[in-house]
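Only a single protein chain was left out; the remaining protein chains are all shown in position.
Let's look at subunit A:
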Amino acid sequence: MGSQGGFYQSKEFLDLVKSIGEARSKAEEDRIVLNEIETLKRRISEPDIPKRKMKEYIIRLVYIEMLGHDASFGYIHAVKMTHDDSLLVKRTGYLAVTLFLNEDHDLIILIVNTIQKDLKSDNYLVVCAALNAVCKLINEETIPAVLPQVMELLAHPKEAVRKKAIMALHRFYQKSPSSVSHLVSNFRKRLCDNDPGVMGATLCPLFELIARDVNSYKDLVISFVSILKQVAERRLSKAYDYHQMPAPFIQIKLLKILALLGSGDKQASENMYTVVGDIFRKCDSSSNIGNAVLYECICCVSSIYPNPKLLESAADVISRFLKSDSHNLKYMGIDALGRLIKISPEIAEQHQLAVIDCLEDPDDTLKRKTFELLYKMTKSTNVEVIVDRMIDYMISINDNHYKTEIASRCVELAEQFAPSNQWFIQTMNRVFEHAGDLVNIKVAHNLMRLIAEGFGEDDDNADTKLRSSAVESYLRILGEPKLPSVFLQVICWVLGEYGTADGMFSASDITGKLCDVAEAYSNDETVKAYATTALMKIYAFEIAARRKVDMLPECQSLMEELLASHSTDLQQRAYELQAVIGLDAHAVACIMPSDASCEDIEVDRDLSFLNDYIQEAIEKGAQPYIPESERSGMLNISNFRNQDHHEASSHGLRFEAYELPKPAVQSRIPQTLIASTEIVPVPEPMYPRESYQTTMPSIPSDAGSAELKLRLEGVQKKWGRSTYTPATSTSNSTSQKTVNGTSQGDGASTVSSMRETYDSRKPQVEVSHEKQKLAASLFGGSSKTEKSPATGHKAAKASSHVVEKSHVPKSSLEVASEKATPAQQPPDLLDLGEPTATSTALQLDPFKQLEGLLDATEVASAVNGAPAASRSPDIMALYADTAAGIHNKNDADLLSGLSNPSVTNMPGTTAMPQVTQSSSKGPNPKDSLEKDALVRQMGVNPSSQNPNLFKDLLG
């Protein structure tokens, strides 16, 4: 029976399969297979093997490889089989190579020639076999070798060949659009092929082409509609029927194409209404494939310019799906509902009970789909219920991928719609507790910032309360074992900033807890660093308040441990802590002002505060600073005494980057300030070098966020000052923002559009009390529909705000990146600016708006550089005693040495144009932002494929 159909296999193969099937353990199976491999290796290289045998060996090899074993020794034999004259052997060879080899395999070169020959064969089966191989094995480089033949085959008399040739051409297009871009018109031509099968095959490449560029194919709308009409009216031969449906796969593809073409195009959509309506009516909803077509109709209807009648039909089908017993149909129903509520939100209400049923269904797939739907319909009235449910579900699952997704959605919803601060913090705590290591670190930084800034408004009292409650909840949560690292960082930071602020807890309470944390999570350096900095803050606040500081014994032992730590970061923090504790109240208050984490920081770019100090140094005989333009060669950073010596020694430390042309950069100086100011407080010889090195590689790539991030991390480590932690977090999140910006922006905008149009509804039908309650909380509520004009206003306001904030000149690159990413931000921002959401402040906070708008470096420099700059006189004074005359001189040199190299090393080529352009391009970002705001006001979301252009009309 195994040999039915003529695909004969030998007894040996049957035995092999059987013995593998009967193997009781993986080890036994492996043994059998290894044995087989040995046999095959021996046999396959014997001379004069009968073709039949050879074919069977190759099939056995394929089988072995499918089981996960290496069969590469036989690849060459498979390749050789493709050269055979016998179709049977050749086909087997092609099958084997398509399964064995990837398109870049070395052996492909041996096949290309054969393929070329076979494509010209008279036997269409040979041609088909070759085309199969072409689809799998031809890569960008080899496309030209077979392209002419494939093009000829598009006109082959056999329809099976034409179909496959189209697929091959499509494959070429996927692999290298440019290599066949001049040939795409052939797809259009083949659309008129007189064989429906070929026409159907053409739809695949056309779908992809249209998805990439809708506008060039608008002229085909009429053709597609008429084809769909003919198919739906059963004009095709009976052979195309499938379960009594006329060519359903062709219908589905056509509907998908129409959905793309009709999206946001009223005129095109009007051509489609009749045919889609017909299909709705004619479709057989009892078969699976009939429902597939119906579902595709709904997708189409929700994508094209809305038509009330079609929407009604779509809603009917959805309710049929949702009422069905089949989970598959329920799933499709939920998915379709998610699409349709975008344009007619009121239909969600009639299905609320079905939705809740799906939420409690044992089917995980269905549940997830339902959560997706809920996510789309969240608004401020139901956010509590939805997020609560999502978190419960998140806790219940193990799949990290999905856990991460839900966690980030919870965070997103909570940030947007939080009804109260209390709730927000509690929600975040839950998310962090259960999925802390999975959420983006940025979320943690946002939370810290929120707590630090409070909620805007002038109600300091409320902010204080919020902080107290946060501190209280964190002290409680610290009792739990095994908290995620990110969460601990938040906790440490908040305890450090606000632990003692309201006087409820004494410094020793808080420091005790912090020491416990550092001890309990002793192998997590980041947490330890946060804890150390928090300790420093607590002590600094105590000193500043002129209270007596008693260091707890455990704290002392922790410090001793850290002073000898292998991590330079921890070590530095510990030393800083030690130094701060030894200072007097006034100095401490300057270094570590209380609750100043979100104060604006001014950068003194000219370092004018150093003038006195320099004057003094020069009077003592120090060398004056030589501007870089007046110097030749490079500076020896650590010790240069005179010009000659400098010239001589410079060879030892030469870096080629110093040779670059020197731009006269004014606006870039802040960058150098980071480096230079860093060394001022802690004049340890290793620092300048280190910071210099971390700065260097990153500067050349202004656009490369990954590298920027790298550098910023370096900065953070260097700084280690608690007051500046939020600043560091901002810069970190900036770089992340650039990475995720687009997708987040998308999500946010969809959600906001949902919320704007989604309206609340009247009371519901009678059902079990509990469900009714849930339904009411999910779907009910009395939120008003927000009008989009308000949105537009907000966007404009937000963007102008942003522009105001960004007083640092922008480079052309920044302008570009602004278009790419932050252009998506405004919806985000305006959602936060919404009056009902209390989290206004969070969204309007300047850091956030700066993100992406400013070059990350500049944000960092603006924030990091300034405090040190303005405060360093104090610190300088502190260290002045220890600094010897020569030392002073070196300091000055250090500064200059540091600032100059980094200026020079800024890619002369890129930095220059940026700076020069920055002045002329200045207004551009503003323009683009305003344009964006305007576009949004009109309801067009440029980032999505289906702009909700007509939301207002339907609203």
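In this section, contacts are C-beta pairs under 8 Å (C-beta built on N, C-alpha and C of every residue); 3 or more make two chains touch, one makes a residue touch a chain; residues count from 1.
The rule we apply is simple: contacts and distances are computed from a predicted model.
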From the options "Protein YIPF", "Large ribosomal subunit protein bL32m", "Erythropoietin" or "AP complex subunit sigma", the chain left out of the display has the UniProt protein name "AP complex subunit sigma"
Cross-chain touch to the chain not pictured, restricted to A:His327, A:His434, A:Arg547 or A:Arg605, is A:His327
Cross-chain touch to the chain not pictured, restricted to A:Tyr240, A:Tyr393 or A:Phe779, is A:Tyr240
Given A:Lys136, A:Arg188, A:Lys282 or A:Lys465, the residue that touches the chain left out of view is A:Lys136
Sole touch to the unshown chain from A:Ile44, A:Ala470, A:Leu577 or A:Ala622: residue A:Ile44
Residue positions on subunit A contacting the omitted chain are 1-9, 13-14, 17, 21, 44-52, 54, 59, 62-63, 65-70, 76-77, 80, 84, 86-88, 91-92, 95, 99, 101-103, 125, 131-132, 135-136, 160, 163-164, 167-168, 170-171, 174, 197, 201, 204, 207-208, 211, 239-240, 242-243, 247-249, 252, 256, 288-289, 291-292, 295-296, 326-328, 330-332, 361-366, 368-369, 399-402
